[in-house]
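One structure is given below, encoded as structure tokens.
Only one protein chain is missing from this complex, and each of the others stays in its spot.
Right, subunit A next:
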Amino acid sequence: MGTNLDLFQLVGQEKIDMSRFPVENIRNFSIIAHVDHGKSTLADRLLELTGTIDKTKNNKQVLDKLQVERERGITVKAQTASLFYNCEGKQYLLNLIDTPGHVDFSYEVSRSLSACQGVLLVVDANEGIQAQTVANFFLAFEAQLSVIPVINKIDLKNADPERVEKQIEKAFDIPSDECIKISAKLGTNVESVLQAVIERIPPPKAHCKNPLRALVFDSTFDQYRGVIANIALFDGVVSKGDKIVSAHTQKIYEVNEVGALNPNEQPTHKLYAGQVGYLIAGMKDVTEAQIGDTLYLHKQPVEPLPGFKSAKPMVFAGMYPIDQSEYNNLKSAIEKLTLNDSSVTVYRDTSLALGAGWRLGFLGLLHMEVFNQRLEQEYNASVILTTPTVPYKAVLSSAKLIKEYREKEITIINPAQFPDKSKVTEYLEPVVLGTIITPDEYTAKIMMLCQARRGVQKNMMYIDQNRVMLKYLFPLNEIVVDFYDSLKSLSSGYASFDYEDAGYQTAELVKMDILLNGNIVEELVTVVHKDKAHSVGKVICERLKDSLPRQLFEIAIQAAIGSKIIARETVKAYRKNVLAKCYGGDITRKMKLLRRQAEGKKKLRKVGNIEVPKDAFIKVLKTQPDK
């Protein structure tokens, strides 16, 4: 038992012979946890303990490579590392497949998990089970993985591991004696985690004799080497020079390099069934190595692994440069970012008010936020991000439209495309199943919030004496803007929230127009639920009123559904704006000001004869967390 430094050093110098690890000596596992419960710290300790990384170096969260990941304590991009571990005279290959730490990436999580046979479910000894713990547990449970509960941070003053054990027993039906209590920070009891991995997680069911069948569970883009696909081999062997085929694209590639991840790429001669590693095969674009895809040998086709889906954006938002002169810089920044993240969909879009930009589709809210942060931090690009919308659907009744769209059910991304009610059998909106875990003193307030967001309660249970788990079915649209912030503020930060995709439901949707003196403002057309039209319309009208400068005539701001006005505000006409004192001394300053204003006026968007500054649009369209 102990680390195998010899082997590790060997790894650094020449190619490892991966055939030394028969399937029965391999364990593929993941760590799943709620934000900040210590997943990455535990991963660091495991890497140190197995000699994969040097203890003396500053190994703070080695697996989290992105700046935003470290800052926010979340993992966006999954990382993978192979650990070599010597236990009772046997050489084990433990593949730690890290998963993205948020439900926005639940598809990626599910694909990563499908490469595993077990998970470490890390729970903070102080905070106990949180919403994301639940969501993650069920993902693992559904994938029929062995779950090893790990109670972390037992060194904290307020740690109460016994309470957490009971929660785990209650919520997940796992006997409390199966919990391993550790402090990843101090390294306490971490070794027993490794032993549990070997003892409780079964080796993969894989066969080297079968033809190659490899799952792509992640991919990254390297400027020099192209796409690096992270793969898990279910069957067969792959080595340099092999011709492989993507089951999804049917494209053929020649393998240039295979190897293990430690966590950096470490070339090997071959990878064998049951193992996890990477492969480089001349793919130019991450879309060629989509997560969930199956790779097989040319002319030896296999049944693709189940569960493949193309990335499905659930939240859309317009993105525009603050200044149009920044368009090209922003364009190249977005291109670079999407090279590494194929789940962002990009459509070019033009707004009369905001200029040329894009409509971007994201997996979820956090995904959007992370993308935006990366643009700002890594590419120094500041952007206008419009209020996110969700993809609605319409079931068409008009034969003409069905012919035009070539399908009966259409997805509406842009409100401008919203088909009229007369041509539609029903509208559908995306819904999610939300999990909220909260101290019970906040339950009443939270239930009111959920109701106001059109949530339907599905379940409610106490996971211990004073913690409640609530399950609600929410229209996605109701939680995309400020639900999380509201929840946090009314529970003093104690409630946690997570959600999973729950398909679509029928919804009474309407298209709401915003009018300025009777002229429709195209960029403010909104699709909204009938019950929410009045309040949403009112907010938009009020924001416009606050941001529209007075003009030489009165402006009526109206929200309308069809011909019915549902909200109205008025901006009064200017009555006096002439500078009072203007003699010899004031002219230069006055002229400068007037010239600048006149210059600015040229850039204003005109709706009818009303001049609308860009700022007004930004104030209405921009994400505003505190309504």
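Rule of thumb we're sticking to: a contact is a pair of C-beta atoms (placed from the backbone, for glycine too) under 8 Å apart; a residue touches a chain by one contact, two chains touch by 3 or more; residues count from 1.
Everything below uses one rule, namely that contacts and distances are computed from a predicted model.
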Check: The chain that is not shown, which UniProt protein name from "Vacuolar protein sorting-associated protein 35", "Origin recognition complex subunit 3", "Serine/threonine-protein phosphatase 2A 55 kDa regulatory subunit B" or "Radical S-adenosyl methionine domain-containing protein" does it carry?
Finding: "Radical S-adenosyl methionine domain-containing protein"
Checklist line | Residue touching the undisplayed chain, where the options are A:K299, A:R406 or A:K602 | finding: A:K602
Margin query: Considering the complete complex, identify which of A:L352, A:A416, A:M448 or A:M591 is in touch with the unshown chain.
Written below: A:M591
Next item on the list: List the residues of subunit A that touch the chain left out of this view.
Entry: 551-553, 572, 574-585, 587-588, 590-591, 594-595, 597-598, 601-602, 609
